[in-house]
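The complex appears here minus one protein chain, its other protein chains still in place.
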Amino acid sequence: MIKVAIVGATGYTGAELLRLLANHPHAEVVAVTSRSEAGRRVDHLYPSLRGVVDLVFEKPTLEALADCQLVFFATPHGVAQALVPQVLAAGVRVIDLSADFRIRDIPLWERWYGQAHGAPDYVARAVYGLPEFNRALIANANLIACPGCYPTSIQLGLMPLLQAGCIDTTDVIANVASGVSGAGRQANIATLYSEVSDSYKAYGAAGHRHHPETQQGLSDMAGCPVGLTFVPHLLPINRGIHATLFANLTCDDVDLQSVFEDRYADEPFVSILPEGGHPETRSVRGSNFCQIAVHRPHGGRKVVVLVVEDNLTKGASGQAIQCMNLMFAWDETAGLNCVGLVP
Amino acid sequence: MIKVAIVGATGYTGAELLRLLANHPHAEVVAVTSRSEAGRRVDHLYPSLRGVVDLVFEKPTLEALADCQLVFFATPHGVAQALVPQVLAAGVRVIDLSADFRIRDIPLWERWYGQAHGAPDYVARAVYGLPEFNRALIANANLIACPGCYPTSIQLGLMPLLQAGCIDTTDVIANVASGVSGAGRQANIATLYSEVSDSYKAYGAAGHRHHPETQQGLSDMAGCPVGLTFVPHLLPINRGIHATLFANLTCDDVDLQSVFEDRYADEPFVSILPEGGHPETRSVRGSNFCQIAVHRPHGGRKVVVLVVEDNLTKGASGQAIQCMNLMFAWDETAGLNCVGLVP
Amino acid sequence: MIKVAIVGATGYTGAELLRLLANHPHAEVVAVTSRSEAGRRVDHLYPSLRGVVDLVFEKPTLEALADCQLVFFATPHGVAQALVPQVLAAGVRVIDLSADFRIRDIPLWERWYGQAHGAPDYVARAVYGLPEFNRALIANANLIACPGCYPTSIQLGLMPLLQAGCIDTTDVIANVASGVSGAGRQANIATLYSEVSDSYKAYGAAGHRHHPETQQGLSDMAGCPVGLTFVPHLLPINRGIHATLFANLTCDDVDLQSVFEDRYADEPFVSILPEGGHPETRSVRGSNFCQIAVHRPHGGRKVVVLVVEDNLTKGASGQAIQCMNLMFAWDETAGLNCVGLVP
Partner (left out) sequence: MIKVAIVGATGYTGAELLRLLANHPHAEVVAVTSRSEAGRRVDHLYPSLRGVVDLVFEKPTLEALADCQLVFFATPHGVAQALVPQVLAAGVRVIDLSADFRIRDIPLWERWYGQAHGAPDYVARAVYGLPEFNRALIANANLIACPGCYPTSIQLGLMPLLQAGCIDTTDVIANVASGVSGAGRQANIATLYSEVSDSYKAYGAAGHRHHPETQQGLSDMAGCPVGLTFVPHLLPINRGIHATLFANLTCDDVDLQSVFEDRYADEPFVSILPEGGHPETRSVRGSNFCQIAVHRPHGGRKVVVLVVEDNLTKGASGQAIQCMNLMFAWDETAGLNCVGLVP
């Protein structure tokens, strides 16, 4: 058993870490921090954890964190970059679920996030925590930048095509929809039940923070710059991301189903649906699986890829634990055996 | 006051006609037919109509229909084509909300709907009931083929661009999501609450019945064949369609906001949002409005159009009443003053 | 056409007044006030009102209000009591949708609402705006205290039994559930989509602000003090209140169905379902109707009354307009012809 801490555990990704780690065979959460809730029992804030988690929120101190082998940051952007250097210096490994270390182009990060980066030297040292692309690097990393929820779905959906070199990389479209938990647990009129339920809308159509991260990742996979149009939407569901991806085929004789099945044959958490399938977000509700289907409408040159994941699990906390398992050389699926909750 | 009848009034589009016509100043529903519910009070099936509708379902007979000036068919495809010739012969005008008379290419219709067409000669006599494109023809028609819900949203979203000639017509993408009421009121496991709620999925990605109708309409608008990729999705909401449309601009100096505002300046039911807007389906819940926004992400060559409508109102029964108003030379908005129900 | 103003029109009851008044034949909204949104177009905040409402929020000033014949207060408690005296002094009638003038026992009000009452002398002058109980007084009132949403449903459900004298008044139970819009449009973690959706809970089981108001109303109806147990619940729906009321019969030979049908025979907005019915909240979604059913399980001494209303319509803004219609001697149903939006 290693000791782990969670910084910023009052949010939904923090709660999801607690839910999943409650049954982890090799890691035990010994500290959860929150400035606002220090002194309150975790299961008072999250009654779903009654009988499962017996911790009290405490103020974040280096002392508490330094006692662990690993610290998860489940904080809004801007927080991890202020603390990570000290934590690493104390010999503790870090998995950051925020956007702080994802984008290698610092000025680009600063433009999208509207602030100066507090630890720019650490960005290059961070490993992008997408196991399906970066498994070997993750195993040896001390600092993981966990991918965003949207970028995970888009990258997993396009990687087989980009690596097979069979699509036009200059014009790729990602029409993606997310459940409301992606917006976090913050008092906000825009995500009130009465504003969101029984409705649907796009947002950020002219530009969104996850665009540069996704474009960087796709370009890494393609080995060349990828032109991406990305339109996010807000779904009236709790959890789940559904990506509908469009690209133009550059070769005619490709067997798309095989491209996907072969690419992910050995992946424990990526499942390719049989030909003609349509994944549903609920199939992966609470699970770390990503399910994918690929279509070629009317046999034309357009390829349509459908991807689902749980934004809090494979899109955040589950992926973080998958990275932890790699970092500590455990079974990659340890603690991640939750089956999608249906119905 | 004219007398109207509704054939197939037990379904959701039939119920929506009853809801809207309850307050229409010039038309009175005098007969509602249903084979399965004949003899039952309408307000027993739809308690929302208690105190509003005092009718009893009756079996469909030519006699009952011939007494009216207008008959709405709110039936599944295949039903109207069997009755419409006799109804028209009796001097009664018809608005068909089903797919029976929408597609001019009869073999194409027969392939998608899996049956021989029962009244192929009437297809050419039918006017496609999209007022924003066909207003003059509708006014003089005896037989209206009301557009499908998906096709309405896609056509209204692309018409300004197609008529302005500023997009590549060979590659247009419609990523569209519909509320569950679009699937109708039929016992069906796939649309149970426990199958649909808190989830999201695409369906028909390889081909859908609304594709040929939409492609025909877009090509009429463009004056040339339009290449369309159409992927429908199922939203966990009652009512509402949201279309996210992608096209490639062929000219650089076009003012997209003006193209849309000018095209729809005189339309009573199409509203263009201010620049940067994102329409929500709830804004038009129960109303006949269609709201549209247009974006050009990162100022590139891709144009993104966002469209919302209520699939049962502007996408079906409201549009049918709008057509009726035109056919009888009434104020086009008569009986259509419902404001979107928010929240 | 009279001129009316709405103070506090950014909240859901304010928006509901705007939705309903948009089609009122005798009243026109000429001013909407909001401190926080002054200067912003109403249809920018509520895009559902595009093409319907052409007003701009303004700061609340006596000048703007004094120009009207009627002012609606759709404000949180504590606001109306500060302004109402001046508005009345200017000769303008007032309908207050908040709790400020509902409870005659001032110290009781002050205990539940945690503040000193700002206009205690006006409480006795206010008429409780429940038309089914107080129609004559409402017609002549200058100041209406509109009932709360929960109290409306409970009072309408129990009034026939209390007035018929056939239940034990010492032990009445109201198990009531409300949609989330009842909590208002305020940034609040507890009513986020991700906190409320796909879940259900009671709240305030040990005591709730609507208890004293309801108990006062029931006692007025009974002519003696009524002992009430009231447990509110939060439903994952936008609009709607469902009350399940339990009482013990004191006489055996009462025909419950007739008691209800007779009591409400002439009421335009109360509808008694046929024997054995179960009202659904959706049947009155967006409408001013209240639907009621009465049951006597296993023919025993317990009577169960089921009541539904839309908390924003009959439970707030629709009832306010019904009061206005009475105050100005118009048809009581003017502007209230919206049919329940189903599905």
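The letters A, B and C name the chains in turn, as written, and every chain counts its residues from 1.
Please note the rule applied: a contact is a pair of C-beta atoms (placed from the backbone, for glycine too) under 8 Å apart; a residue touches a chain by one contact, two chains touch by 3 or more.
Values in this document were obtained by computation on a predicted structure and should not be read as measured data.
Undergrad: Just name the one of C:29, C:80, C:290 or C:306 that touches the chain not displayed here.
TA: For the chain that is not drawn, the touching residue is C:306.
Undergrad: Against the chain that's been left off, what residues of subunit B make contact? List them.
TA: 12, 179-181, 183, 185-189, 191-198, 236-238
Undergrad: Under the stated touch rule, tell me which residues of subunit A contact the chain that is not displayed.
TA: Given the touch definition above, subunit A has residues 12, 15, 19, 22-23, 44, 46-52, 181, 197-198, 238-239, 268, 271, 273-274, 277, 279-280, 282-287, 289, 291, 337-343 touching the missing chain.
Undergrad: Just checking the interface: what residues of subunit C touch the absent partner chain?
TA: Its contact residues with the unshown chain are 171, 173, 175, 177, 194-195, 197-203, 205-207, 229-231, 233, 235-238, 240, 242, 244, 246, 248, 276, 278-282, 285, 293, 295-298, 300, 302, 304, 306, 308, 343.
Here is the rule we use: only the chains that are shown with their structure count from here on.
Undergrad: Would you kindly say which chain has the C-alpha centre located farthest from the C-alpha centre of subunit C?
TA: A
Undergrad: Please tell me the distance, in whole Å, between the geometric centres of subunit A and subunit C computed from their C-alpha atoms.
TA: The computed centroid separation for subunit A versus subunit C comes out at 45 Å.
Undergrad: Just give me the whole-number Å value for how far the CA centre of subunit A lies from that of subunit B.
TA: That pair's centroid distance is 39 Å.
Undergrad: So which bits of subunit A are touching at least two other chains?
TA: Answer for subunit A, listing residues that touch two or more other chains: 194-195, 197-198, 236-238.
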